[in-house]
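In this view, the complex is presented without one of its protein chains, the others remaining in place.
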């Protein structure tokens, strides 16, 4: 229904486009000078048809539902339903569901009784909305029609509309950022009404399942999650990714000839393109049991299948191409003269790399590692599938360990009661994760920028 | 003088240094080989476990509680619908934003904020976008849980910065001389961009878009947040129906106890990887084909 109406609006716009162009062409033929080409008059008119229609549609889709609800509630069946606002809202929403799809099964009986009046009211007000849209489109089109004249600066107007669209598109990025911050802060704020931020950020015990009544503060201590996240993402994964990524970059930039580089680099990048859920499955299916058996054969007592080591290792491999390409960029930014200076003194290539190139590229490499850490600690699927649920402060990589992202998933999937401290705590964890990665990203991007400028 | 370089101590020292040089080079090659070995093992295990399960019934079926009856079509269709929503939203928005930032934006604090915002969004963990989708699209706007519409919206927000960044780079690569030339024959700045700059930048933009879409196609975590983990036995018929997506299907099957699902999981992974490889291959092809050096 909605789609049809919108399509109709665009169809009207298209008709307007051709009509306006035809008229402008006639004018054009009659005169030598005209401010704008006919096609701009076409766009100008089309915009004046579509935009008012869309505005009316947007307004109507906000205004109409409350009116529809009012009408339904005033109907004979509607007067029967409970006055409690929460129940009333739930019933109305179910009725909307049934109205849209008769096979929908509601929880409340009343919702099926008001489904018929609901459908009728929706149809009536839908029709009114459609008529209003049509009027707006005609009014807009009529106005623009009067403007199809030789002097009218249609191009300027259309271009102004284009600029506004461009601006709006780029503001979407800010809107997204604000949306993230807003929703995280809002929901986390609800959580922090019940749980003190200090207890959350410094508490050592994490057991949201036990959290009932007054002992909330005691069960929402997130430090074990922070530790698990750091241990897996910033320590184990980096122990794998930094040396391997760095050495790959060194080999690719300094030793491999052009042909080898052309093959090896994209192949290495396949590693970065594999979805994390595949890594997670591989970690759980192959790597974790392998590590467990290895640990057992080395004499570990009851090693667990899920281990920080398995998750961290696989995450590290996933990050290798990222570290490698950041290091690649950093090394490439060091002027060749620097390496030449060293080689010309009789340093070997590896001495030059270790003592001159890498130190010179260090800021860029460090920034790359920071971005890699930010990726690793925000990585979800690998830890969900391989790290485990146990919130534990341990230094033993063979133990199962949980992370911030794992807990967010755990808390928000399955049976969730909305607005319980349990679900809200996921947003608090998300807020911490967002802030930490944001800081890492901002610092790293700054460093990279400065570093590039230094060798410009 | 040249005696310094002739004495046996120095000769030994140089031999030692040359040996260290060879070791270092071998280490570099070793690092690459090790990484590629890991990739090879991963692919080998998935192929070994999954190839047997790749038949027509699997490709055309939907999820089922019985491993041998379960198929991947429902999830694939969900992925397709989700990707369509993502593409339809993120591509125009991303390209328009890139045009604005690269061609028209004044240098001021606002625009700086937009840039910082975009660069950061490209590095924000994907699960955060899931939280945003949950809080805004589902809890606030009351859109349908588990639907390709919400999934696509969420992934679009995630993909847009990628498209903006690659779009800007592609636009930046168009030489200024083309703009001056077009301005010189009397085109307006908007005409210059849409008639001259954009067509030249398009291959680069498309490459970036495909790469961003491939990332979105493999994404699981944000979709977990908005509940696209429902057991869906019939393929979605529209973007508002509950649905699953390929990576989510992999995740759900990986949790099943029944051994039969190991084959299904691996087979679904093969399907997903084939799509991703095809997309990345297309991106590389486009890049090579249209790579122009001005």
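To keep things simple, chains are lettered A and B as they appear, and every chain counts its residues starting from 1.
The rule we apply is simple: contacts are C-beta pairs under 8 Å (C-beta built on N, C-alpha and C of every residue); 3 or more make two chains touch, one makes a residue touch a chain.
In this text, contacts and distances are computed from a predicted model.
Peer 1: Identify the UniProt protein name of the omitted chain, choosing among "ABC transporter domain-containing protein", "Phosphate transport system ATP-binding protein", "Cbb3-type cytochrome c oxidase subunit I" or "Xanthine dehydrogenase family protein subunit M".
Peer 2: UniProt lists the chain left out of the view as "Phosphate transport system ATP-binding protein".
Peer 1: Of the residues A:268, A:284, A:356 or A:447, which one touches the chain left out of the display?
Peer 2: Of the listed residues, the one touching the omitted chain is A:356.
Peer 1: Out of A:343, A:366 or A:393, which is the one that touches the chain we can't see?
Peer 2: The missing chain is touched by A:343.
Peer 1: Which parts of chain B are in contact with the chain that was left out?
Peer 2: Within chain B, the residues that touch the unshown chain are 1-2, 4-5, 10, 13-14, 17-18.
Peer 1: Can you list where chain A touches the absent chain?
Peer 2: 257-258, 335, 337-338, 340-348, 351, 355-356, 359-360
Everything that follows uses one rule, which is that only the chains that are shown with their structure count from here on.
Peer 1: Using mean CA coordinates as chain centres, what's the gap between chain A and chain B in Å?
Peer 2: The separation of the two C-alpha centroids amounts to 12 Å.
Peer 1: Tell me, which parts of chain A touch chain B in their complex?
Peer 2: Listed in rising order, the residues are 93, 155, 159, 162-163, 165-167, 169-174, 176-177, 179-180, 183-184, 186-187, 243-248, 250-252, 254-255, 264, 266-268, 270-271, 273-282, 284-286, 317, 320-321, 348-351, 353-354, 371, 374-375, 377-381, 384-385, 405, 408-409, 412-413, 418, 426-427, 430, 433-434, 437-438, 441-442, 445.
Peer 1: Enumerate the contact residues on chain B facing chain A in the complex.
Peer 2: 17-18, 20-21, 24-25, 27-32, 34-36, 38-39, 41-42, 45-46, 92-94, 96-97, 99-101, 104-105, 113-114, 116-121, 123-129, 131-132, 134-136, 139-140, 142, 157, 160-161, 164, 188, 190, 214-215, 217-221, 224-225, 227, 229, 247-248, 250-251, 254, 262, 265, 269, 272-273, 276-277, 280, 284
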